[in-house]
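Before anything else, here's the structure in question.
The other protein chains are all here in position, but one chain of the complex has been omitted.
Presenting subunit A:
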């Protein structure tokens, strides 16, 4: 290993070390990412005594360098000599845990959590726990917020005296002066509760939870809602009513819409955590209120949860609750004044049909679907159309097809190309649901019309759509319905449309197979090689390259080769280039 060429092997490492302080961020970043190589070359001893002290002081650097450093250090245990020396990694990570950039701090905390597991119980108390305490009582809120994420990893592995200290520190941070710290504590409350003994959950956590949930800042209160889910899961059912529900009820009616939004957003989790009885008695009315909230953001969040909430209702009373309590609210939301609310509802409402069954769907839901299909906002209509499969399973699509068709046609001709693009993307799905006959009769013309749309993105999507349709309906269908129309466009006076023919052929050849490609498509492509527009000609070369593998080899030699050779001598540079490329790819030279 050592010896005469020892110097040579040192050179790349020397470069890496020097570049740790290069002026170019990219080079520094590169070196930091290869930190393990440096450490390996230095050996564990020098890594501990020289490299880590240097890194501890480099917190001046750019965020991306610090982020990479924080990540590297999480995997450094073996490089400093194994678990016995893992505590050497704490100083650099401690300084990274106090920088102002949240992503860096979070990564440092993540690495600290990781290496905490590699500490022996003794080292945890001697080295790790003091670090947590230092951070928790730091001058700046950055270090105190970082401490919040570390309590739960050391708590289970320390003595009961230290446990008491940790609980005390957490309590202190929950009532910190800085809202940033209270937010960090609130967001870790659930996680911390999970590692605590049940008695302490009841005595400590509940009081902290109650305090945070009535904090003066709504940005803190809303985080308590999240903790509510974890805490409710930990407590026995009989304690929920007294310990958790008063706070949850209060949150669902909070003065601040952001807190109510959070309740709506976490509703499914809350529902699972509190169980069926409380759901029936408390959550159903709460959910009704959220669906009728005065703030549109809250209604939209609640509307998003309608299906999940209904699905998770206790089976014995599910239908009754939906029919008498939920459905009336849903009906109102269909004609909400806010389009985000309507579109959130439209994205889930179809899912109710599987829960309610055929008769209820036809009687109660179908009118709502139809109303939404006629909504003035395209997003609402699109959301309904994109979820057709749920209804299809329950009542069959025929019930809807009368209203569906005008809605699709209208979207297909919408003035906004993004709307047209969205409906094209649902075409293969619709074709599957509606069947080939209905498709041929009503939708085929739309699909062909998109090929000559004036927006390229639409023409491109239409091409791709044809390919998916052929995959669904088969080559024979393609030969009868699509291919003639596509090939017809080769004579179009507009060169953009002629190019669309080529793009379609590129997309369809594989799905259509050798026979159709060689006999029908190839002649058209070859004929277009004499097009007066150079763009068409070089696309001919590109098409030939693309479909070459599909056509049979004799045609390749006798028909394709001469054409490509001719194009390779074209006056246009691009045509020449692509012809030559095709020749070499198809190995025709």
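Note that a contact is a pair of C-beta atoms (placed from the backbone, for glycine too) under 8 Å apart; a residue touches a chain by one contact, two chains touch by 3 or more; residues count from 1.
By our rule, contacts and distances are computed from a predicted model.
For the omitted chain of this complex, the UniProt record lists the protein as "Serine/threonine-protein phosphatase 2A 55 kDa regulatory subunit B", which is one of "Serine/threonine-protein phosphatase 2A 55 kDa regulatory subunit B", "Sodium/hydrogen exchanger", "Phospholipid-transporting ATPase" or "Superoxide dismutase".
Note that of A:258, A:331, A:364 or A:561, the residue touching the chain absent from this view is A:258. Per the touch definition above, the residue from A:216, A:238 or A:437 contacting the chain not shown is A:216. The residue touching the chain not shown here, chosen from A:15, A:323, A:457 or A:589, is A:15. Seen across the whole complex, the unshown chain contacts subunit A at 6-7, 10-11, 13-15, 17-18, 20-21, 41-42, 46, 50-51, 53-54, 57-58, 60, 98-100, 102, 140-143, 178-180, 183, 216-219, 254-258, 294-297.
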